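Below you'll find the structure I mean.
Excluded from the complex is one protein chain; the other protein chains are retained at their positions.
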């Protein structure tokens, strides 16, 4: 039974295999849910109305699978995707789980590790391409340190650049057509992770060999862990033409990576995010990189995943309402304008009456209260 | 009486007028120290052995000064600088104190405010050039929001770009030869400030009209407020050729802007910072953007300022010692190397023994403990 | 024109003189609003429908007022309160603004400062009693350090205890009938403030001479600055019979003290707070210790103050709705019960089937999603 808040394919809601398949292991506790086979995850996503599924190489293919096992697994997975009308918009590579990556992957001190990490990524690109993905996400979860005695941080930047250039060349050579989306995170599992924020990656990209092929994949939780305003980071990426993908979830600031259900920690910032994405007509996937509480069974996992999509759609409707609210619109219009700067000599000659300009209130308290009332559904 | 830790001009230690002149006002309390006239601040800096002084326009010239007053003030200030052998390596503009900037300066919604902000900056550039400064810092303290209802964040980026382009053009036209250093901060005094981290500015710069003229001015406290590893941000900026200036102080994470004496909150991260700057032979100013505790009189202010420089020099000596320590050197050498990646086909054909690679410990606990012992002076 | 969300006296909404009278000064900027005389603040509060006003001694009476000036000011203020039907439920003392308190008040190292702080508080108690206040709040904003070299932290605890005991004795002697409410804060304006959380004060109170006279005044922003769950702190205080007062506002974690409009930073935690206060029938004042954005004039200040109350009432209605929601009620009922523990020997003999107990999901994702939908007004 469908309603306004029911997901449809055009909403482009996707989930990682690792999200609905998360088994609830944490630093202090064991797994609480049985393994969910990838094909069963796809079935679950089909059931709840998702559009796409994303994956790390090893979410689907075990790290030591033989080539024939690998091929069979991929074939069956593609078949499951077709059966459940699920696409694979994005693929990525796991460079963090295996002990070999304990000191990093592309930035590890050991050249063998760096080479292996790149080789593993090339194969993950082969896999992603085979599954039809056009976006390739790189999250360097182990690219960091617990002590800066271990490595000069500028060396890490150089190694990272060398690796990303290598991957771009491979995509070109193989005609995969990938767009790479780099995902920042400030810490965890490393004490500090290089490229701590989306901004750091926006700074790295112009120094790459193929900057046009590379953008960012901002994640709500990762930016909010550092207490940063996520919408501002997304807006800068968007304005630079670099918003290639987005990871939606929720997070309380200054804590471990929580990956909560979208909108469940702070619905106000989630509202501004949805409003921004819809206002600018972002047309990429809305990927939920979150997982269910450890208190849940797979029925709860479905509730979790449904909740992510439903909350997005609730907030989307509120964004429409906000844009249509006459009082809000009037307050915003009274706010100012985008008029450009005067020419230099005119500007230098101008006299400004600072006191007069500063005398009138800007009505932002009212504007924000109205926003809250739209959000809370009482307006 | 001089010793190893006494400041000398070649150390390029500079202080802002607003740092030694800070009067101890805070959100909950009144000023505790009398006004320190700019020329007296210069004398104080001369007395304690500093090399340079930096200033916002209104640190020296009152916002409503007449042209003739302005000229007299500048003349006397230059004379004081000469008398005390103090240079002015950097100038900046105050776009945050006056109520006119309560909603931003370059990004304010009111086009009048944006125009006034740019005009004020042009005049601050005139002032800086007259004083011999070659670096112009831009810190947009009011460029932000308390509610994102007030402004689309991508509009703010566009307005900021327009303003910086305008300033670059002016420097070119006037042949001032300025290099602009953009200074990020995540919040305070605004709820959220745009361009929250040094990374965000590194991302903005390549989108400017004159990217070569523009770099960053990372500040310890600003990056650490967000809990980010400052050395990593500095290293990325350095590697990109964008470390045009640096603001040294200290800060406990997740708090109000504390601007503590350099090295006094976390000597370990200060050590890695000094080591990085010295290892790469950064030759710009070491600017202390800090201030004395509110418990101090001007004798305490001198102690504070002396402590900033002395701690830098102590840590610099420890960096030399670290680099020369045979056990440390051996551990670092055993760590790995910068060997490049194999060519593609060779790489794809390679077999890696993950288990073998991951079997040996990396001795980072030992390396870090040795670092601590160098730092604590017991090695 | 009244509606469901209009404030009424029985809601016990109060504001500090310093909240609606906040002039927008911050560490980087000047005041933006003219002084609001206390009697005008009372008129403003009457106009917007508040019930009570609270004050620090010097919010009303200048620190150097003569006795006759003091008496006249108090007389006129009482008259204004009567005229506008505003009560004074709580009084407090300013031990943070004057430079004399730069190193603390009750915990300062200088015995003269400690004595003066207590004397000032006794007089503030006289004032509060004269105005009819029955709650006396103590916020030790300067009781802390920038360096722990300055004072042994256990000495600070002893000094604090001595002072509070002294004040209790005075209230008894003068038959003022005060209940003291101690207000914690982790930092700002000091680097670290002693008694950082509400919990620390709950730990101090049982060690006092008159523990029954002393409770706590938790503040949303102060607990959230440290990233703590405010509802948990309030619940512990309530359960211990120590919730003597409460300060409502909002705050993003890990930042400077923001004192935002109630519910405007995180409506979800505000919802759980209101629900708790209403569920347990807390009948003390709902005090808003917040202030308007610096972008506002006094029209905006009114909007701000109205918004605080209105949001409280919106959330109160949602709490009623949540409690009445059949699906929510069923999920909560299925959650478990308050059954006591078995007697020891029975317990030791019992066999538990851990696997069976852990097999069923707890439906907290569903429960939380329903909560969000009540909050967002779509249920």
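We just call them A, B and C in the order they show up, numbering each chain from 1.
One rule holds for everything that comes next: a residue touches a chain if its C-beta (ideal position, glycine included) is under 8 Å from a C-beta of that chain, and two chains touch if they have at least 3 such contacts.
Here the structure is a predicted model, which is why all the values come from computation and not from measurement.
Across the entire complex, the residue among A:15, A:51 or A:293 in touch with the chain not shown is A:293. Across B:11, B:25, B:134 or B:268, the single residue that touches the chain missing here is B:268. Where chain C meets the chain that is not shown, the touching residues are 63, 98-100, 102-103, 108-116, 118-119, 122, 146-159, 162-163, 166, 169-170, 173, 184, 186-187, 192, 194-207, 226-229, 231-236, 238-240, 254, 272, 276, 279-280, 328, 332, 335-342, 344, 347-348, 350, 352, 354-355, 357-358, 362, 364, 367-368, 370-371. What chain B contributes to its contact with the hidden chain is residues 5, 32, 227, 252-255, 261, 263-268, 292-293, 295-301, 303-304, 306-307, 310-311, 314-315, 318, 358-366, 368-369, 372-373, 375-378.
Mapped onto chain A, the footprint of the missing chain covers residues 24-32, 96-99, 101-103, 141-142, 146-147, 150, 187-189, 191, 225, 227, 252-258, 260, 264, 293-295.
In this text, only the chains that are shown with their structure count from here on.
For the pair chain A and chain C, the fraction of shared interface numbers is greater than half, so the two copies use mostly the same residues to meet. The distance from the centre of chain A to the centre of chain C, each centre being the mean of the chain's C-alpha atoms, comes to 37 Å. Averaged C-alpha coordinates give centres for chain A and chain B that are 30 Å from one another. Contact with two or more other chains is made by residues 32, 227, 252-255, 264, 293, 295 of chain C.
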